[in-house]
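All protein chains but one are shown at their positions in the complex.
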Amino acid sequence: MIPENFIQSNLQGISFIGPELILTLAILLILLVGVLLPYWRHRILFTILAVAGLAGSVLPLWKLPQPAPDLTYLSNLFVWDWLTFLSKPFFAVVGVLTILLTQVTGEIDNSEYSECTILVLAVTMGMMLLVASTDLLMIYLAFETMGILSYLLVGIRARDERSGEAALKYVLYGAFTSGTMLFGFSLLFGLAGSTDLLAISQKVAFASQHPQDRLLLIVAILFFLAGLLFKTASFPFHFWCPDVYEGAPTPITAFLSVGPKAAGFVLFIRLFYPLFATGHDATIYEAVSGLDWPSILALVSAITMTLGNLAAIHQNNLKRLLAYSSIAHAGYLLMGIVSLSDLGLRSVVFYLVVYLFMNVGAFAVVAMVASAGGSEEIDSYRGLGARAPYVCVAMAIFLFSLIGLPPFAGFVGKVYLFAAVIYKKIYWLAVVAALNTVISLYYYLRIVKAMFLEKPTETIQIQVPLSSRVLLLALLVPTLGLGIYWQPLARVVSGMF
Amino acid sequence: MNSLYTYLFLAALLFSLGIFGVFQRRSLIGMLIAIELMLNGASINFMAFNRFLAPDPIVGQIYTLFIMGIAAAEAAIALSIIVAVFRRLRSINIERAQELRG
Partner (left out) sequence: MQPILDGLTLSPWEPGLFSLAIYGLMVLGLVSLLLFFASWLGEKKSNPEKLRPYESGIIPTGSARLRYPVPFFLVAIFFLIFDVEAAYIFSWAISYDSLGWAGWLQISFFIFVLLLGLLYIWKKGGLEWGPTSKQD
C-alpha cells in the first residue's frame, strides 16, 4: 500500500513535522522557565514565549515542498496535502488568539498561568498532528493528545467548583466516547489487516459488497462516529457541551469551541473518502458500506441544529447560550459533510475559518465584560451599549455574523453550506436549516436588544483596556473583511479538494 | 481455545461490561475502572487480529502498547480531577456534581 510519492527517508520526513517540533521546544522552554526561575513568573513572559512558539511553528511551512494529495512521510503515518498545509496555520491562529485572550482578561491566576500556556500549546500540537495523520494509530494518539490535555485545561481553575465539575463531566464523557471510538478502530483494523487509511479504504470498498463483512463494517463505523460526534458536539453526544463551556474559564471555552471542534470536522473529512464515499478523482461520490450514511448524517445534522437552537432560547447565562449556539453550528457544518461532494467539503472548511473569528470574538466580548466588572448573565448586559459602546458594537457584529446576516462573513459561509445541500437536492435539510436560522435570530437579537434598547441598571462606564480593544479589532477585521472580500479564501479552499 | 473468535468474544464481553459499568456505576472511581475495561477490550481485539489475521507486521502490538500509555495518562488525569473535586464536594458520587445544569 505504498503510494508513489512516499518519502523514504525518515530524516527528511522529520522536516515535515517542523511545526510540531518547534511547539515541543517552546513547551519544554516554558516548563523549564516556569519551574526553575520562580522570580521570572510574569504573565507577559509566558505569553511572549507561547506566541513566539506558535508563530515560529508556522515558519517551516514555507520551506517545504508543494503539497500533493498522496505525499506521505514518516512511514506513511502522515500526509502532506493542502488540508494539512492549511490546517496548521489555522490551529496556530486559534492558539495565539486563546493565549492573547487569557493574557488580557486575567481569568486564570498567575500561579496557573504557565501551565495554562503549556496546555494550550500542547493541545494545538495535538490538533496539528491529528489533521495530518493517515494512520489509525497516529489518529488515535493525536486525538487523545488533544482530548486528555483539554480535560486538564477545563479544570485548570481547580479551586473553582464549577471548573472542577465541568472537567469531571468532560473527562468521563470524553474517555467513554474515545474508548468507544477505539473499539471501532480495532474492528476496522481486523477488517483491513492494516492501520493505513489507504489500505482501509480499499478494504471498505470491497467489504461493502460482501454481506458477511458488511455488518462488521457498519458496527465499526457506528462506534467511531461516537468519537467524532463527541468532539464536534453533535446530536447524541452533545450533552457535555453546555456544562463544560459554562464551567471552563472563558478563554478556554473559546478555544474548545473552535479548536477541537474544527479538528473533529477535519478528521471527518479525512475519514470521508475511506469510509463514507468512493470516487476520489471524480466529482461524483457514492456512499459506501451498506447503510445509507448520508441520510443518517442528515438526520443527525437536522436534530443537532434544532436541538441547539431550541435550547438556546431559554438560556440566561451568555456562555451557556453560546454553547448551545455552537451545538447548532455543528449541525450547520454537518450539512457540508452530508452533501457528499467537493462543494460540501469546501464549504465546511470555509465556514470553519469564518466561524473561528466570529465565535472567538463573541466569547472574547463575554470574557472582557466579565473581567471589567460585569457578569456572564444576560441581565448585566442591559444598556451596556451606552456604557461600553465599542465592545457592544463588536459583540453585535459577531452575533450578526453568527446568525448569517448579509454584510458579514457568516453569511457567505452559510450560503456555501446551503448551496452544497441544495446542489445535491436534499431540499428538506435546507428548509430545516433555514427555519433554524430564523429561530436563532430570536435569541441572538435578544442580546443585541438588551445591549442597545433596554435601560441600564447602572451608569458606571465599563473600562476595557487598550490591549483588549486591539484584540477585538483583530477579530473584527476578518469577520467584516471576509464578508465583503471572500474570494481569496474561497479560491484557496477550492484548491484543496 | 486457540481461535480468533474466542478472543473476539472475550474482547466484546469486556467492552460491553465496560459500557454497562459506565452507565450503572454511581461512583467516579467505578466509572473510571469501567472505562479502562473498554480500552482493554479494544486492546485484546488488536492483539487477536494481529495474531490471527495480520501476523507479519507488528502494528497491532504497537497499538496495544500505545493504548496502555494513553490509558495510564487518562487514568492519571481523571484521578487528579476526581481528587480535586473530592476536596470540594467531600464525595465521589457523581450525583453530587450538580452545580451546572439548565
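The letters A and B name the chains in turn, as written, and every chain counts its residues from 1.
Convention: a residue touches a chain if its C-beta (ideal position, glycine included) is under 8 Å from a C-beta of that chain, and two chains touch if they have at least 3 such contacts.
All values derive from a computational prediction rather than experimental measurement.
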{"item": "Hidden-chain contact residue, picked from the options A:Leu45, A:Leu64, A:Ala199 or A:Ile462", "value": "A:Ala199"}
{"item": "Sites on chain A contacted by the missing partner chain, in the whole complex", "value": "1, 10-11, 28, 31-32, 35-36, 190-196, 199, 202-203, 206, 212-213, 216"}
{"item": "Positions on chain B where the hidden chain makes contact", "value": "1-3, 5-6, 9, 53-57, 59, 65, 68-69, 72-73, 75-76, 79-80, 83, 87"}
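Note that in this section only the chains that are shown with their structure count from here on.
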{"item": "Rounded Å distance, chain A centre to chain B centre (Cα mean)", "value": "26"}
{"item": "Contact set on chain A toward chain B in their complex", "value": "136-137, 140-141, 144, 148, 151-152, 155, 158-159, 161-162, 164-169, 171-172, 175-176, 178-180, 182-183, 185-187, 189-190, 193-195, 242-243, 246-247, 314-315, 317, 320"}
{"item": "Sites on chain B touched by chain A in the complex", "value": "8, 11, 15, 18-19, 22, 28, 31-32, 35, 38-39, 41-43, 45-46, 48-49, 53-54, 57, 59-60, 62-63, 66-67, 70, 73-74, 77-78, 81-82, 84-85, 88-89, 94, 97, 99-102"}
